[in-house]
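Have a look at the structure that comes next, please.
The complex is shown incomplete by one protein chain, all other protein chains being positioned as in the whole.
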Amino acid sequence: MTGLLWVTWRQHRAVVSWTTVLVLVVVLFSPDLIDWAFRNAFGAVVAVFWGAPLVAREFEERTYLVAWGQDVSPARWLAVKCGLLGSAAVVLAALLDVRQIGFTLFGFALGVVAGFVTRRTVPAIAFTLVGYVLVRWLFAGETSVWLFESSVLCGVFGAVLIPVAFVLLSWRTNAFRMGVA
Amino acid sequence: MTVRVAGVSKRVLRNCTFELPGGGVTALVGANGAGKTTLLNVLAGHLTADSGHVAVAGRVAFVAQDKPMYKGFTPLDVLRFGGHMNKVWDEYKAHSWLHRYKVPLKRRCGELSAGQRAHVAFALALGSRPDVLLLDEPLSELDPLARRRVVRDLLAEVADTGMTLLYSTHVVAELGGVADRLLLLSNGKLIVDGDTDELLGQHVEITGPAADQPPVRGDVVLARHYDRQSTFLVRCQGEAVAEEPWSARPVTLEELVVAHLEAVA
C-alpha cells in the first residue's frame, strides 16, 4: 500500500500541488462577488485535471503496459489511486464548501470513466466536461438552496460510476493473470 | 512446460499451438505483420485470444516494441516504481543494468535517447525477476555493439536464473548461437516450431543435375531450378545421404528461416 502511495504521489504530485495552491488562493483571496462561482467550479477542475487524465494518459502514452505489467494487479492499482486522489480531492473540496464534496466525487469518477471510454486525454476531458455540466444542470433545482440536495445526488451518482470504472478496467485488461496478487 | 499455447487465434494469428520448456531462449521470427506482437501481447495478458487457451507458469515481464515508459520519470524513479509495484524486486540487478549501459540516472525518460529508454525498460523487466520474459523486437533501438552486449547479458540472465526468454525479431542474422528454440510465424500461422540444433540437423541443401525431385526422402522446403541444375532445401527425418552426382551441405539458421518464409510467401 505504501508502495502505491509513492507511485500515486510521484505521478500526480504536480497536479495535486497546483490544485491545492489554487484552493488556498480561492479561500484566502477570492473577491466576494464571484467567490461562489470559484468554489462551485472545483468539481469541474478535479474532473478535468485529476480524473480524466488518470487512465486516459496511461492509454495514450501506452504506459498502461508498464503500470499493469507488474505484480500489483490493475484492480488494486486503480483502487488505491482512486482512493488516494479521491480522498485528497474531498479534503480540498471540504475546505472550499462542504456541499462541493458530492460534485467533486462525481466529477472525479466521471473523469476516470471517461478515460476508459475515450482512451485519449483531450477527448476524455471533453467528455468529462460535457457530462459534468450536463448532469449538474439536470440536477440543478430552482434556487441555490437546492445546492445541498444536488450535491448529494451527484455524490451518489459518482459512487455508482466507480464500479463502472472497474468493470471497464476488467474489460480492457485480461482477466488471465497467473501467480500475481 | 512453462508456456503452453493451444489453438490461439487473434487478429492475424490463426490456430497457434506450441509449448516452451522452462529455462531456454526462444526466438519468434517472422516478417512485419506476421503476428509476433499480437502473440506476445496475448502471452503477456494484455490481449485476450478470440479462441484457444494460453497458460504461463510463473510471473511474466513484457517489454513492448516501442518500449513505453513514463516520460516524467527518471530511471531512478522507474526503479523505485518497480520496487513498489512488485512482490519480488532485485534493485541490484536493475541498477547494475543501468550502470553497465551508462544510462543517466537522474535525467527524465522523455529526454533520454531511444536506446537509453530501451535499457530502462529492460532494467525494469529484469528487476522484477520474472519466470518468463517476453521481449518484442528488443534490439531494434540498439547500436550493433550494444546489441551484442545485450544478447550476451540476456543469455547470462537465462543461465543464472533459469528464466524463460521469448523474444521476437525480424533480423534473422542475429539468431545464430542465441536461440535454443525457433518459432517461425508467417501470416499468422506457425510454420516452424523446434529446437534449433535439431532443425539444423534436419535441414540440408542438395544440389545436382536438373530434376523434379531430390534424391533424399523428406519435405522439400524450397526448390530452385536452373537450366541444368536443381537445388533443393529439404527437411529430412533421418540422415540425408546424397550420392554422386548430388551434393549435400548443411544450412545456416538464416538460410533455413529465409527458405521457409519464401516457401509460404
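As written, the chains take the letters A and B, and residue 1 is the first residue of each chain.
Here is the rule we use: a contact is a pair of C-beta atoms (placed from the backbone, for glycine too) under 8 Å apart; a residue touches a chain by one contact, two chains touch by 3 or more.
The criterion applied here is as follows: contacts and distances are computed from a predicted model.
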Omitted chain (choose from "Phosphate transport system permease protein PstA", "Thiazole synthase", "ABC-2 family transporter protein" or "Transcriptional regulatory protein QseB") - UniProt protein name: "ABC-2 family transporter protein"
Where the missing chain makes contact, among the chains that are shown: A
Chain not shown: contacting residue from A:98, A:122 or A:167: A:122
Identified contact with the non-displayed chain, of A:24, A:91 or A:140: A:140
Hidden partner chain, touching residue among A:53, A:102 or A:115: A:53
Touch criterion as defined above, residue of A:5, A:34 or A:159 at the omitted chain: A:34
Those residues of chain A which, in the complete complex, touch the missing chain: 14-15, 18, 31, 33-34, 48-49, 53, 57, 121-123, 125-126, 129-130, 133, 136-137, 140-147, 150
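The criterion applied here is as follows: only the chains that are shown with their structure count from here on.
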Footprint of chain B on chain A - complex, ascending: 2-4, 6-7, 10-11, 61-63, 65-72, 77, 173-181
Residues of chain B defined as touching chain A within the complex: 44-48, 54-62, 64, 66, 68-73, 77, 80-88, 121, 124, 128, 131
